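Heads up, one of the protein chains got dropped from this complex, but the rest are sitting where they should.
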Amino acid sequence: MLKHLLTPLAVALGLAAAGPASAQGVVKIGVIEAMTGQQQSTGVQTLAAMRLYMQQHGDTVAGKKIELIVKDDGAVADNSKRLAQELIVRDKVSFLVGFAVTPTALAVAPLATEAKVPTIVANAGTSIITERSPYILRTSFTLPQSSVIIGEWAAKNGIKKVVTIVSDYAPGADSEKTFTEAFTKGGGQVLEAVKVPLAAPDFAPFLQRARDASPDAIFVFVPSGQGATFVKQFIERGLDKAGIKIIGPGDVTDDDLLNGMGEQVIGTVTAHMYSADHPSELNKTYVEAFKKANNGLRPNFMSVGGYDAMHLIYEALKKTNGDTNGDKLMAAMKGMAWDSPRGPISIDPETRDIVQNIYIRKVEKKNGELYNVEFATFDAVKDPGKAKK
Amino acid sequence: MRGPDVSTSAALASAISAQFSARARWSPLEMVFWLGAFSTIWLLPEQHLILTEIVIWALLALSLDLILGYAGIISLGHAAFFGVGAYTAGLLAKHALVGEPVLALLVSGLAGGAFGFATSFLVLRGTDLTRLMVTLGVALLVREIANRAAWLTGGADGLQGIDMQPVLGLFRFDLYGHTAYIYSLTVLFVLFLLARRVVGSPFGLSLLAIKGNPLRASAVGIGQTWRLVGIYTLAAAYAGIAGGLLTQTTAFTSLESLSFDRSADALLVLIIGGTGHLYGGLIGAVVFRFAQDWISTATPQYWQFWIGLFLVLIVLVGRDRIGGWFAPLRRLADRISGWRPWRPGPAAAPDEGGRP
Amino acid sequence: MTSTTTTPALETRALEKRFGGIVASNQVSIAIARGARHALIGPNGAGKTTLVNMLTGVLKPSGGQILLDGRDITILDPHERVRLGIARTFQINQLFADLTPVETLGLAISERLGTGTHFWRVPGTRPEVVDEIAALLERFRLTDVMHERTAVLPYGKQRLLEIALAFACRPRVLLLDEPAAGVPDAERHEILAAVAGLPTDVTVLLIEHDMDIVFTFADRISVLVNGQLFVEGTPDEVARDPRVKAVYLGESLDA
Partner (left out) sequence: MVTILFDGIAYGMLLFVLAAGLSVTLGLMNFVNLAHGAFAMAGGYAALVVVNRLGVPFALGLVCAFLFSAALGALLERTLYVHVYAKSHLDQVLFTIGLVFMSVAIVDYTMGSSQQFIAIPPSLQGQVTVFGLGMSKYRLMIIVICGILTLLLQLGLTRTRFGSRLRAAVDDQRVARGLGINVGAVFAFTFALGSGLAGLGGALGAEILGLDPIFPLKYMIYFLIVVTVGGTSSITGPFLASLLLGIGDVAGKYYVPQFGAFVIYTIMIVVLIWRPQGLFVRKGAR
């Protein structure tokens, strides 16, 4: 039986010819995003924004043609690591962008260091990511940035007792810890800290538990894509009738899903670094162009991470006029500041993390659609997660 | 080719051992297969990353073949043992309990095997359907435990902070995956040899008998329970080693190593290569991973459609018919490999009366 | 438990088997002497196969006892009974389609010699196993098909392999379940020769419909009707017994 003929492995392997030699005029950007699986809406938003940026600013910078190589890691860290290695070794990319969830960024960090490839985190929000490699920069946000701000704001605005509900993974723990610190420092009290399973969560029992503790508000952090289910079940359980407010980072009132949440979500206060309703001219053209390019899909805070990552790359290449040496690019990028659709942002030279405005905003209805309307601004917020250390 | 006259029992005895040894002998095709595999170390240096992953898929599919192809046990939760091995290797490295990778790999194999032994009794009784559901349930349970025990396994974030010592203290895991590939390919080859011996041995033969006809197997004195427990434990150990390899070559492991997708893909890889001849998992891994890699670069968002279509077509066309397409190639191989079934000459002219 | 020469090779005491309301075997007590050529006959549905399945452990009896050389094997599993020396053939071929006769016989022999669980050695390297396979192939005239997969063997050859396989277990008691069933007349003589050729120290219980096979081979006959032992005796006694004729010719028993 063992004597079967077998398609010789060598022939099959011959199929995968070595990657095309990189012509000197081309700068390749490796995009590692969750295009399938639970976080696929993050991948779709980020990639759309990156392509929009290239459409608006052309695909040549400092004489070099920009080329995106998109890989789907399905938000699974093993895949991200292997895809990153392939992009570095086989496709010889000069940048890595993306990382829908924290584990995928952490898995690639050692690679970025060893291969000296600037790696821009456009989505993941846990503080420690930028500490894991000197070649990592971030254009998305960190959870503590918005959690601390909402914590301080809540303590000052008559919210005494809070129950925290967070998804059971690194960003969830980050936001819960920093919110609790800021909120208790401001005189507030956290009655109970509830952790919700990351995959296929049903919030009903947890909301019921939170309601029984009868807090003034619930601090909630769930990954983008799950906010709507949370809010709908929050309303369905009648917590809004019981006078309990929702507060938290803007992930829960994600622009991508806000319209589907129904009228009762109006009045929810969150803190975040981007709202599709941000009143700047740059943001208006960005939102229009994004909607036109993606048949009416409204850009959310994840898309802005991708858009600004492209801007960072274009500016860096201009500064090094096309030189793709890792260290030169890093030096060019550190400390860079510019106006993004979300508002003025900059890259902190020491931590390479993003410094940006955090806005307090309330959900309101504007010409038939729900938006997070900003009403208070905290300028140039560094990542509190690292600032204390 | 007329063999010597059959009637002399010595000639018959030699014909019998010729048949047995022919079964165990290495056919040239197998040699070409492994030469091809090892030659990729020098021929395709840039592909070592995906090749390492193929080797790991091949080992997992091989272990699934041991129970599906040779004992007829269908499992949709083989990732449970894969994950146990992956986390064991990860924890050993992270807490520097067993630094040396090869030793850690053995421990992961033992862990996988022990877990396999413990759950093997669940799988002995019951029809295909109950086995399908039990294995699925066990894998889900292990995944939930790993998710809950975040203090140990890092939960949804995966096991952070693994740094791998060099293999045998000599070969450091480099960025480009060369060490990783040579290491994994050698492990696969060694385990393949072991599996080939076990499957070819009287024990392996009795497994085929149990799978072929359980009623007759027990009617000739084969006790089924311990045989099935034995092969299930061995297969679990193999899957544990495959998991350990993944952790060691990527210095990371997460809940994905216990996921339903991992078990379903292992089944898919095995089916592509065909069950019951040990090479199924290996060929399937090459075809599946390259196809997946090629399709997912073409359409990052919708590659699952093509994999799904591929699966539906395989079933509709019929796996055995696809096996049939390779039949002419198999006959060609038999001729090349020089083993011709030893045809005894016609018995003494058949006379009328039956001689007792 | 001394097994003196007079202890029956195989004995059942008030063996019972009920499937819900149906009584398949009712108080069957039968004793088969060592080396006997005992035939078990009876009309269809008389419970012959049920009895065989209980003797070989495939079915657990509802009541009563089974003794092999005086040793109680009522609740043992089939494979344990084979090791104690009882083996059977099947009315409908139950063979290993993908294995060759050489492998099939080798399997049974190595199981018997206890080397069946060797997971390292290449089979066929033990000379005594190879010689035994050779002897069996010759005895049961299978040498000309020894390399073919069982699935492709002609039906007659498969029937011979059935008997050879049971015989390979070196049983002290051999149950033959209609060995010549379905075999065309041209090849029947090979089967009959094989059965006739069985060594005298092997006790044979022959379950058969074919009366001329029964009356040429059997030295004692039991007749089973409706799950009950009806008549037992030498071939002549049974042949002359009016009740047997009545049952076979269809008049109901208690008319």
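As written, the chain order gives the labels A, B and C, with residue 1 at the start of each chain.
The criterion applied here is as follows: a residue touches a chain if its C-beta (ideal position, glycine included) is under 8 Å from a C-beta of that chain, and two chains touch if they have at least 3 such contacts.
This structure is a prediction, so every number in the text was calculated from the model and none was measured.
Enquirer: Among the chains present in the display, which ones are touched by the chain that isn't there?
Expert: Hidden chain, whole complex, touched shown chains: A, B.
Enquirer: Give the residue, chosen from A:Ile88, A:Val163 or A:Ile235, that touches the chain omitted from the document.
Expert: Considering all chains, including the one not shown, the answer is A:Ile235.
Enquirer: If the hidden chain were put back, which of B:Val134, B:Ala219 or B:Val287 would touch it?
Expert: Touches the omitted chain: B:Val134.
Enquirer: Give the residue, chosen from A:Val26, A:Met54, A:Ala213 or A:Leu297, that touches the chain omitted from the document.
Expert: Hidden-chain contact among the options goes to A:Leu297.
Enquirer: Please output the residues of chain A touching the missing chain, sorted low to high.
Expert: Listed in rising order, the touching residues are 36-38, 40-41, 43-44, 194-195, 197, 199-200, 202, 204-206, 208-209, 225-226, 228-229, 232-233, 235-238, 241, 256-257, 260-262, 264, 297.
Enquirer: Which positions on chain B touch the chain that was left off?
Expert: 68, 74, 76, 122, 125-130, 132-134, 136-138, 140-141, 144-145, 147-148, 260, 264, 267-268, 271, 301-305, 307-312, 314-316, 318-319
Quick note on the criterion: only the chains that are shown with their structure count from here on.
Enquirer: From chain B, how many touching-chain steps at minimum until you land on chain C?
Expert: Contact-graph shortest path, chain B to chain C, evaluates to 1.
Enquirer: Determine the chain that sits nearest the middle of the structure, using the mean of its CA atoms as its centre.
Expert: Given all protein C-alpha atoms shown, the central chain works out to be B.
Enquirer: Using mean C-alpha positions as chain centres, tell me how far chain A is from chain B in Å, no decimals.
Expert: From the centre of chain A to the centre of chain B is 40 Å.
Enquirer: Mind checking the centre-to-centre distance between chain A and chain C? Centres are C-alpha means, answer in whole Å.
Expert: About 75 Å separates the centre of chain A from that of chain C.
Enquirer: Which chain C residues reach two or more other chains?
Expert: Residue numbers touching two or more other chains: 98.
Enquirer: Could you tell me which residues belong to chain A and also touch two or more other chains?
Expert: 1
Enquirer: For a test of understanding, state which residues of chain B touch chain C in their complex under the given definition.
Expert: Those residues of chain B that touch chain C are 6, 9, 12-13, 15-17, 19-21, 24, 197-198, 200-206, 208-209, 212-213, 215-216, 218-224, 226-227, 230, 341-344, 346-347, 353-356.
Enquirer: Can you check the complex and tell me which residues of chain B touch chain A?
Expert: Interface residues on the chain B side: 22-25, 27, 29-30, 32-33, 35-37, 39-40, 43-44, 46-47, 49-51, 53, 147, 150, 155-158, 160, 175-177, 196, 200, 246, 250-254, 256-257, 276-279, 282-283, 286-287, 290, 293, 296-297, 300-301, 303-304, 326, 329-330, 332-334, 337, 339.
Enquirer: Write out the stretch or stretches of chain A touching chain B in their complex.
Expert: Contacts found on chain A: 1-13, 15-16, 18-19, 33, 35-36, 40, 43-44, 69-72, 76-78, 81-82, 85-86, 88-90, 102-103, 106-107, 110-111, 114-115, 168-170, 197-198.
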